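All protein chains of the complex are present and in place, except for one that has been dropped.
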Amino acid sequence: MFKKLKLKNRIYTGFIVVGLISLGMAVISVVAFYYANNNFGYLVQFSNKSHLAVAILRDVSEIQRQALIYTHEGHQSAANRVHEIHQRISAQIKQESQQDSKYFQDIVKHLDTYVKTFKQVQQQRTRQAALVHSEIRILASEAENHFLKHIVQASSTADIETQLNNQRILNSLLQIEKYAMRYFDTLDSKDVIFAKNALSQVQKSLQTIQKQDAAKPVSEHILQTIQFINNYEQVFLEAVQRTRGYLFLINVVMSAEAYEIIYRSQRIDRQLEQEMNKIQQRTLSLMQQVIIVIISSSIIFLILITVFSILISRSITIPIEKLTATFIALAKGSRLAKIPDYKIQDEIGALTEAAVVFKGKNKQTEELLAQSTQLTNDLERSNDELEQFVYTVSHDLKSPLVTSMGFIGIIQKLAAAGKMQDAIDKLDRVVSSNRRMGQLINDLLELSRVGRIETDKTTIDLNKLLESFYQNHLNQLTHTGFTLSFDSTLPTLYVNESRILQIFENLLVNALKYAINPNGSVINIGASETEEHQLIYFKDNGPGIAKEYHKKIFGLFYRLNNDKEGTGIGLAVAAKVMKFHNGSIWVESEPNNGATFWLKFPKINKETD
Amino acid sequence: MSQEEKISRTILLIEDNEDHAEITQFYINEYADDIEVIWLSDGKIAIDHILEINGNSKRIYPWLILLDINLPKYDGHEVLLRLKSNQSLKEIPVVMFTTSNSNQDIETALKGGANSYIQKPIEPDEFASTIAKIIDYWSLNQHEIIVNNLNHHA
Partner (left out) sequence: MDTERRKWLKNTGKIALGASATLAFPNIVKAYNSKPTIKVVGTHVTLQEQLRKKAEQDLGINIEFYPGGSAEVLLKASTDPGSFDLYEQWSNSMNILWQANAIQPIAISKLKYWEEINDLTKKGRISANAKLGLGDAPYKLLYTQKDGTLSSTPSEHISFLPYVHNTDSYGYNSAVIPQGIPYETESWGWLLDEKYSGKVALVNAPTIGLFDAALAVQTRGLMDFKDMGNMSRQEVDELFRILLDYKKRGHFRGVWTSVPNSVELMKSGEVVIQSMFSPAVSALKGQGVPCIYAAPKEGYRAWHGVMCLSRESMGERQEAAYAYMNWWLSGWPGAFIARQGYYISNPQRSRQFMSKPEWDYWYDGKPASEALKGTDGNVSVLPGEIRTGGSYIKRFENVAIWNTVMDSYEYTLSKWNEFVLTI
């Protein structure tokens, strides 16, 4: 799919994909850090919460301390502090977002019980304080007063023993107070027992006195004393109970409530710690995950980039490289350069088409070059031929001239020597050599006239042509003892009639001269054909021609044998005629086995090429 | 002196043109009557003849060979090569005597070892003088001694 996009689009796609991947990575990073940030937010939240638990612990310790101070010292300020701290704790808890959690609910419950109990403590303490500090004192002093008055009254009538007794009673009274007060200080219940004992002692003694004085009018004071003592005992015991009561409340009930609050706030703390640890762990693992994600996505990113750069290179740079290579090759003139297959209509496609054209032009050029090389070769060959021609002509024409002038010299010498007859005899030689020279020149002219003969071609039936040829030369044949026969039907050819005839003339002349067979000279003419050519053969059964001369004999003025007449131009003319017919002539021969001259004509339908 | 005694040198003329051969022979005999001209018209026959000399103690080495280039069968260059490649025959001076004045022929001949290259003249007087020069030159060369040696060692 990628391969069908235009070049520009492919590049854009590549960039877009890279961009998307980067965007994706950025998004992942952002999301990851967002989560991490959230976690840190939680952490901060929790660390704030833990402060609450610490605050509660501190406050609870303080509240109990104040409560104890109040209990022991009775300071109202301490009691106020207790209520203050209670308000503060409640307020803090109300602010707490998780105040609905079980722990906080329990804390609130325990706190309420605590404060309720403390209020009871306050009640008891206040009452007890009132009892101890006022009532008891009042009662005690009243009792003492009355008894003193009684002593005063009785002192007049009482005996020493009675007086001593009264003194003892007074002492006991004082002792009672001592013990009682001591108890409220030391809280040692032995003191209560001592006080009680002393009280019962006093009561007994007073009752004894009362009974003793039953007859007499009872001293009002004794009665009063007894009453006050009884009240005193009651109040004292009540005070003791109240003391024990609130001591129990503060030391047992309240402390248990306070402890439960502390315990729970500790648990909250621990919970928070665990949560924080969990969050820390989560954050840590999240960070690790983030790092892993980032690293792995970076790796994936790199891999994708690598893949894409490979893809891009494969689809962009490789075609470019291939095209470049193609163009380089084409520039060097190759017409075989491989043009990469590229069907998309973009810049590279355009270049590819250009390359095709380039290749076509190279092909053309090469063909033209070939043609021109061919022509040059032809020309060179023609030049060579011409040179050869000139050489041969100059040589062969020169020879009779040398003869002529040479003999003229001899004639002069002979004449000078007075040998007139010898000199005149030699004149014949001059004449004949000049004659030869004339012959040669005529033949040359003849040869030169074998030129372009296109316009002179006609369709000739060789059978008819050679039949008349045969008739014309019949005499000659009979005379020389040669037999001429036609082996097969000859074809029809599109040729120049006279020139073809000339070939056969020359062949016959040569045969008559050189192809003599003592057993009977026979000439055979026949035809053969290939797909593209017509072949005519002229065969003799003469002595044959050695292989080294098969080409030479077609040379201008070349004669194997100088004995006979002739200028050696016959085969050269034949060769030229054949050439102008786009054909050729050659000989097949072995010594003592005759010679066969072959004429090759291209077939008629090809001649129009 | 008999005719045989008088003859001390032989010139071997290898030439296919009968006319040219006759002319050459005429002028040679006219100039020096102690030279015998042996005329061969065929390159192959010439080679055989020479080889015969080589093997036959009775035959006498020619004093000079005049060689034409355009010969039937073997051409002049070939004959030259045959001569010059033969241990004994190569001492015999060979003068190319031909109508051709092509540079190609001259080069080939000299490369082939021809001792001299002379064009057949077309002026009547020149033919005689040319022959005379050839004979004189090679006479001066005193190569009779070499040939005599050859003859004696045969």
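Note that the chains are named A and B in the order they appear, and that numbering of residues resets to 1 at the start of each chain.
We take it that contacts are C-beta pairs under 8 Å (C-beta built on N, C-alpha and C of every residue); 3 or more make two chains touch, one makes a residue touch a chain.
Every value quoted in this text rests on a predicted model; they were computed, and no experiment measured them.
K.L.:
Considering the entire complex, write down the shown chains that touch the omitted one.
P.N.:
The chain that is not shown is in contact with A.
K.L.:
Could you tell which one of A:Ile11, A:Leu237, A:Ala415 or A:Leu535 touches the chain left off the display?
P.N.:
Touches the omitted chain: A:Leu237.
K.L.:
Would you mind spotting which of A:Lys119, A:Lys196, A:Arg335 or A:Lys419 touches the chain that isn't drawn?
P.N.:
If we include the chain that is not displayed, A:Lys196 is the one touching it.
K.L.:
Just one of A:Tyr12, A:Tyr34 or A:Tyr259 touches the chain that is missing; which is it?
P.N.:
Counting the whole complex, the residue in contact with the absent chain is A:Tyr259.
K.L.:
Applying the definition given at the start, please give the residues of subunit A touching the unseen chain.
P.N.:
Touching the missing chain: residues 61, 64, 68, 124, 187-190, 192-193, 196, 200, 233-234, 237-238, 240-245, 247-253, 255-256, 258-260, 262-263, 266.
By our rule, only the chains that are shown with their structure count from here on.
K.L.:
How far is the middle of subunit A from the middle of subunit B, if each middle is the mean of its Cα atoms, in Å?
P.N.:
92
K.L.:
Residue numbers of subunit A touching subunit B in their complex, please.
P.N.:
So the residues of subunit A in touch with subunit B come to 391, 394-395, 398-399, 401-403, 405-410, 412-413, 429, 433, 559-562.
K.L.:
Which residues of subunit B touch subunit A in their complex?
P.N.:
Residues 16-17, 19-20, 22-23, 26-27, 30, 41, 70, 72-73, 99-102, 120-125, 127-128.
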